[in-house]
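Apart from one protein chain that is not included, each protein chain of the complex appears where it belongs.
Our next item is chain A:
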Amino acid sequence: MPLFRNNNNVTGSNSVEKDTIGKYSNRKYFQNVADKLSERYLDLDSFSVSVSVPKTTWHQNREKVEARTPTKIISMPQQILSFPLCSNVSDFLKFQAIPMEATDNLNPKLHTKSEARVVTLSELDENAVDVIDAREVFDIIRDINDPEHPLTLEELNVIEEDKITVDNVKNLIKINFTPTIPHCSMATLIGLSIRVQLMRSLPSRFKVDIAITPGSHASEIAINKQLADKERVAAALENSHLIEVVNQCLTMKDY
């Protein structure tokens, strides 16, 4: 007996690569599935659930994201709600087997991306001094990928432009980032990726303070202390495995 019945005969490709289970790295697949699922309902055998799936956010022109509103839920394990449909049961069962630790936050809230920066006349002038401001720092770090989801930190609202302060005179930059959930285990890694990205992009005169937005994480004091300790950060960055993970977060994905 199939565990679920799909009224819509979404075939979608069966091609979720085995090694990407839980990693969501095959964006084209999702684009296809999400297109077909918009406004459609998912009927499960013993459950009756209607879920409105948001329009895809992975389009080139980012459209506004509709909030996900489950209308009626009867003890639905979270995994089923968020995994895409499979056209056969065995693939679905593979999804089921993923332990909760693989991703902390299976349903991250998504946010729109900011508009492109408006180019003013003074910025086009070759001779004018181009001060580094919050928007520029934001542009440097907005595209850092989240370690768990195929989304950037900006899209997850981990980084916001108004939480960045830049003081050009004192050469001080303060950044507050907000992990998506209060027990996010990736918070230190996200902080480290921000630090590395800025280290590689900004002039060395800047002192950068990176901290978790107060009140948004259970162990924010401990994590802030670690991120502020430059000796620990330098030693961590000499660890080749860790630097590989950080580099993965920092590379731009091709779409």
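Please note the rule applied: a contact is a pair of C-beta atoms (placed from the backbone, for glycine too) under 8 Å apart; a residue touches a chain by one contact, two chains touch by 3 or more; residues count from 1.
Assume contacts and distances are computed from a predicted model.
In the listed set "Probable cytosolic iron-sulfur protein assembly protein Ciao1", "Calcineurin B homologous protein 3", "Synaptic plasticity regulator PANTS" or "MMS19 nucleotide excision repair protein", the entry agreeing with the UniProt name of the missing subunit chain is "Probable cytosolic iron-sulfur protein assembly protein Ciao1". Contacts to the hidden chain, counted on chain A, fall at residues 204-205, 207, 225, 228-232, 234-235, 238.
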